[in-house]
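All protein chains but one are shown at their positions in the complex.
Up next is chain A:
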């Protein structure tokens, strides 16, 4: 309905058991069939856009997650190294004492 060439757009389903949808399109002068086709085309393009944006964001998100996880693991590894060194020093101190 927010399509500029359309004055009226509607659908109705005559009976739920029948797989049939009546679509009504009224335009500002252009042939209704063409306007409907153009609208479908735009719909398809919008869908493709949604898909591409979504896929991009999900892969970015997963990369970030992987990054954060790698960072965490690196920090844990560093901490463990430091701990080992500290233990070594302590044991050396005890020996010298």
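Convention: a contact is a pair of C-beta atoms (placed from the backbone, for glycine too) under 8 Å apart; a residue touches a chain by one contact, two chains touch by 3 or more; residues count from 1.
In the analysis below, contacts and distances are computed from a predicted model.
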Missing subunit (named according to UniProt) among the choices "DNA-directed RNA polymerases I and III subunit RPAC1", "Myotubularin", "Zinc transporter 1" or "40S ribosomal protein S24": "DNA-directed RNA polymerases I and III subunit RPAC1"
Residue among A:50, A:70 or A:88 touching the omitted chain: A:50
Where the missing chain touches chain A, by residue: 1-4, 6-7, 33, 36-37, 40-51, 53-55, 57-58, 60-62, 65
